[in-house]
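Questions regarding the structure given below will be posed in turn.
One protein chain is absent from this view; the other protein chains keep their places.
Chain IDs A and B follow the sequence of writing; residue 1 opens each chain.
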Amino acid sequence: MTRWLARRAAQGVLTWAVAVIALFLLVRLLPGDPLAAANELPPETQEALRRLYGLDQPLLTQLGHFLGGLFHGDLGVSLLHGRPVTEVLLGHLPTTLLLGGAVFVADFAIAYWLGTRLAARAGGLEDRWTMRVLLTGHALPPFWLGLVLVWIFALGLRWFPAAGVSDPFLASHIPWSGRALDVLRHMVLPWLTLVLTTLVVPLRHHREAVLETLDADWVRAARARGVPESQVLRRHAARAALGPLVVLLGLWMPMLLTGAVLVETTFAWPGLGWLMAQAVGGRDYPLATGCVLLGAAAVVAGNLLADLLQRLLDPRVST
Amino acid sequence: MTLLDVRDLRVAFPGTDAPVHPVDGVSFHIDRGETLALVGESGCGKSLTALALLQLVPRPGRIEGGSVRLGELELTTLRGEALRTVRGRRIGMVFQDPLTSLNPVLTVGEQVAEGLVAHGMATKAAAARRAVELLKEVGVADAEERATAYPHQMSGGMRQRVGIAIALAAEPEVLIADEPTTALDVTVQAQILELIDRLRQERGMAVLLITHDLGVVAGRADRVAVMYAGQIVEEARTNELFAAPSHPYTRGLLASVPRISGALRRLAPIPGTVPSPAQWPPACRFEPRCSERFARCAMERPTLLAAGDGHTSRCWLVEGKR
Partner (left out) sequence: MKPFRTPGARIAVATLVAFALLALLAPWLLQNPNAMPDPVGERLLGPSLAHPFGTDALSRDLLARLARGGAISLQVGLSAALLASIVGGSIGMLAGSAGRVADTLMMRGTDAFASVPRAFAILFVVAAWPEMPLWAFTLLLGVTGWYAVARIVRAESLRLMATDALTAARALGAGRARIIFRHLLPNVAGQLAVATALGVGEAMLLEAGLSFLGAGVRPPTPSWGGMIHDGKDVLLTAPWATLAPGLALTAAVLATNRIGDALRDAFDPRTR
């Protein structure tokens, strides 16, 4: 197991490294220029910046510098924030983990519970309508759904705040529990937006997997020995159908991050996605690079975690 | 004394034009402590018959008619909880392929204990202890340790012993064994059959042994029912069936069984295969493959005719002989 983990982790790092190098080369080969934002500056300043960022060096030297910096955790200085990119990224990581984690847990918990339930009622009224509603949710543009929810619940009903992660005017004597509640209130709408637009993917996946296991010989065998139907469903079919859901975990991170770019921007939720959009809007090329590297690392880590979970859950793989 | 009495059982599946009946009017009975063998080629409907007894016919199939009586209890109309208390508790079932009929993500001990808990016969802890005893009883060595193993970690023969332990856990009165040895090595087959027979004697269970292999039947079954194309075509005591088979299909099956003793002879397989339920001939269903057919066979449907004491046969030849 340890050896497998080490091999798999090394593979993950390699995957990430290839992605990083590919991105680096792609951008350098494009007709654009990372310093395009500096177009209005005097030519001397542009030259100076070019030298500063090593853009006058040959491509391979640039790559070497870039990788060298990366190795030391040095990703350059953010133009927008005037601070090291690593510092900016680390500062926004908890915000994105909070929202992403909450969405992730909701998506998979609901998918497991509801997917199992719908599989047992496949073709029925509840099954058909739930799937219809959630499939429609998946077709909604997340940023637009966010706006509509803001319109209804923040601007109209005033139930939840429209944007941000906390209330800046909250009195300083409020205890931590009040502050936590405030953050949660801010999180409701972005969370709901992301869950509504993504839930159907794992749900449908799990529902189909359970449907398939319900036809398995060993489900019939369990019924033949008098196991109650609720247990046939939960203990036998749903548990054995967990495999496909875990595989999906690995594919989840890219989807979540792509959704996060739009939804975090809509709700001014200062996470990784918001940061990325901000970096691109502000032509902050070093920060954008940092965001992409971190995003790719998250995806690789997600894959690794999914593989690990799969091994832990399925006795056929782990022993 | 009759324990399980099956009458005119019909199982229907939707077909392209009309529904088809892979089990089409099957009747048999089993007495307490007796073994009845249900024999036929694959596709004849014998497994489906077994599943129908416990209402386990896979969708979209359904039981269309007939009755299954266990003592005084009619099983075909049972629903919900009432049906569940029969499954496993009064009728246990051993499946053909122990690999696919065991849940891959539960330990074998959990699966043996499950039936005991489901029928309220033991608490979870007591059921786990009982599961180990049961595994010992069916000949699993190191039962304590093996109880925590997963199905894929065991050999085929061991898995089938687990399957038998599961079926026996709740001490059923009837044991249905659906081709229990087909997926196993030849050397293991005899051991498993011995085991089932020993347990029958110890517990006084009735056994319905389903097989495609008449060789398995000799010496183990009291009576044999031969099934072809959804119907029982011949039924007799085992000795009589082997000595004086009356239906040409039974004779064909016997001719294709290799024998160790006796004169060396050619094995004669029956030409062709069982047609699918949608293509069954209207009169005698065996007629197209039969080497002894005559004009009447293609025109008139034979009924089960008496061919001796407790011996019936669905063949017009029997009528000619009398």
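Basically, contacts are C-beta pairs under 8 Å (C-beta built on N, C-alpha and C of every residue); 3 or more make two chains touch, one makes a residue touch a chain.
All values reported here derive from a predicted model rather than from experimental measurement.
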Chain not shown, its touching partners among those shown: A
Residue of A:75, A:150, A:187 or A:306 in touch with the missing chain, whole complex considered: A:150
Touching residue (missing chain; options A:60, A:139 or A:157): A:139
Touching residues on subunit A - with respect to the absent chain: 11, 14-16, 18-19, 22-23, 26-27, 30-34, 36-37, 135-136, 138-145, 147-148, 150-151, 155, 208, 212, 251, 253-255, 257-258, 261-262, 265, 273, 276-277, 279-281, 283-285, 288-289, 291-292, 295-296, 299-300, 303
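Everything that follows uses one rule, which is that only the chains that are shown with their structure count from here on.
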Geometric centre distance via CA averages, subunit B-subunit A, whole Å: 53
Partner subunit A, residues of subunit B touching it in the complex: 51, 54, 56, 58, 84-89, 92-93, 95, 97, 100-106, 111, 114-115, 118-119, 150, 152-153, 163, 166-167, 169-170
Parts of subunit A lying in touch with subunit B, wherever the complex brings them together: 215-229, 231, 235-236, 239-240, 242, 313-316, 319
